[in-house]
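For reference, the structure is listed below as structure tokens.
With one protein chain removed, the remaining protein chains of the complex are shown where they sit.
Should a chain be cited, it is by its letter among A, B and C, assigned in written order, with residues numbered from 1 in that chain.
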Amino acid sequence: MNVSRRIFLKASGGVGAALLLAGWPRGVLADEAWNAKAFAGKSLDDVVKALGGAAAQPSADIALTAPDIAENGAVVPVEIESKLPNTRSISILVEKNPNALSADFSIPAGTDPYISTRVKMAETSNLYALVQTDGGFFYAKKEVKVTLGGCGG
Amino acid sequence: MADPMRIRATLEGGKVIVKVLMAHEMETGYRKDANGNLIPAHYIQEVNATCNGKTVLSAQWGPSVSKNPFLAFRFSGANKGDKVVISWKDNKGESRTDEAVIA
Amino acid sequence: MKRKLTAARSLLWALAAVTVAGSAVAQSSSPEDEIAQYRAMFGDDNPAELWQTRGEALWKQPRGPKNVALAQVCDLGLGVGVAAGAYAQLPRYFSDTGQVQDLESRLVTCMVRGQGFTEPEAIQQHFGKGDAKSDLEALSAYLVAQSDGKPMHVPFDRPEERAAYELGKQVFFYRAGTHDFSCATCHSQTGKRIRLQILPNLTTAEGATAAYTTWPAYRISEGEFRTMEWRIQDCFRQQRLPQLKYLSPVAIALTEYLARNADGGVIKAPGLKR
Partner (left out) sequence: MPQRKFSLLLALATTLAACSALAKDKASPAAGPAAVKQALLASFEAKGQAGLDRLDQDETQALCSRDPDHPLSSDEVQKIVSANTAAIRYPADGRYLGDWREGEKIAQTGTGKQFSDDPAKPAGGNCYACHQLAKGEIAYGTLGPSLYRYGKLRGQGEAMLKYTWGKIYDAEASMPCSIMPRFGHKGILTEQQIRDVMALLFDPQSPVNQ
């Protein structure tokens, strides 16, 4: 077992449950408190609902760039660019992580609907780019294979 | 106290390209130490970037953003010499603010 | 931030886009190509910079019982306080200690003789872990970056340097332990890989150069900056041998062997590794 798989050992209980008890503010704008409910979500649907939506539609106007294979799941580069009009926020989700939502970015007017960052993936999984516009929620997805490596496990 | 961020802000084609490296453990709360005890979660939850007093990016993060986080974004409406100010706050209430001059 | 890789990065971004589109290219790409694509996505944005910043301060600030900066007292081989290019000419024999020294060994000498630290103080926490940060790693990151882009010229006219090389070579081929491993087990063939990681053939100039010039490095799997001493020590752990001591004769000798095999190569460090 390598580090990437160890990261999420003992996924049940712990932080997620504790944060749920702490209650959840509504939105994800910067001047509001950390959205515990969204970060406790287990799936794309959970997260969309916690962010105030009903469901997300697939969209070809979201460019999600990530490697086909991650040599190490501890660091997976992700780049997202939305071509959807009036993009308000961009979120990164990893389907098989213990909690799906990694990061949620609010995009104010004047800032490009573009984000580049690096996230952890517990195992081979779909990666989602979730975009909120004034027309609702949209997503693009891509599978990233997380591999084992090394001579000592 | 946490180490300073490395911030690069450059003006290219009318847009400011910002690249940030932050020194942070981003501990998930799911890992165990050598003695089998859970290592408490410790991760950045909020990131805020401003330029000339205006917010240019804000974010909420969970523990699955990678250790020593990297972030890049672009915005318009600033000039060389202006300052980009970036702050983060983690789940233990620790925070850090650093700035860079747009080059 | 370094810009030299930008063109290569753009190319790989384009490749990545093609792959995303699900064309035939995606199916025919080899695991090596896919790993290259993964690594290319990091571009020039290497968290090792966080260590470099801290290391620069440690190099320039007066510290220790003698309250002097390393920049004022430390001779890494090119003269007192000369940081630029010094790493590209290490290891080397130092007459004041009568020993062949690598970067970390020499830094410890400077901290002890120049700044007045005791040796245990200087080498405690020589490898960092999380919030327990290593000054030696930070200093290494800064000093290695001062040789980035410079060709290696590892001095080799002293008998001590030759003896270190020869010892390093013998150790490189020394098989022992439960698994019969030596360094050569994994690192004496060209074009092989372990899992998906390509194994450099360290007995050739090409392989040794590819490996040596890209260390020290930020190691993704640990989220830490790691030095050559660490790299060699961890290889022996995986060889199922006991713990290699920090700055030990074998650690220096193997560094000498690798550095000489890579001589003439251009330093591209700090690197970014799995």
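Criterion: a residue touches a chain if its C-beta (ideal position, glycine included) is under 8 Å from a C-beta of that chain, and two chains touch if they have at least 3 such contacts.
Not measured: the values here are computed from a predicted model.
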Statement: Check: shown chains touched by the absent chain are A, C
Field: Residue of C:Leu78, C:Ala210, C:Val250 or C:Val266 in touch with the missing chain, whole complex considered
entry: C:Val250
Statement: Given C:Phe42, C:Tyr165 or C:Trp215, the residue that touches the chain left out of view is C:Tyr165
Task: In the full complex, which bits of chain C touch the chain not displayed? Write them out.
output: 31, 156-157, 159, 162-163, 165-167, 169-182, 184-186, 188-189, 191-196, 199, 203-205, 236-238, 240-245, 248-251, 253, 260-261, 263-264
Query: When the complex is taken as a whole, what residues of chain A touch the one chain not shown?
result: 1-2, 69, 145, 147-153
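Please note the rule applied: only the chains that are shown with their structure count from here on.
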Query: When the centre of a chain is set as the mean of its C-alpha atoms, what distance in Å lies between chain B and chain C?
result: 28
Field: Geometric centre distance via CA averages, chain C-chain A, whole Å
entry: 34
Statement: In chain B, the residues touching two or more other chains are 26, 66-67, 70, 72
Statement: Among chain C residues, those touching two or more other chains are 223
Of all residues in chain C, those that touch chain A in their complex: 13, 16-17, 19-20, 26, 29, 31, 34-35, 37-39, 41-42, 186, 194-197, 220-223, 237-238, 274
Residue ranges of chain A in contact with chain B within the complex: 6-11, 14-15, 28-31, 34-35, 38-39, 74-76, 94, 97-99, 101-108, 110-112, 114-121
- line: chain C contacts chain B in the complex at 1, 45, 47, 49-50, 53-54, 130-131, 218, 223
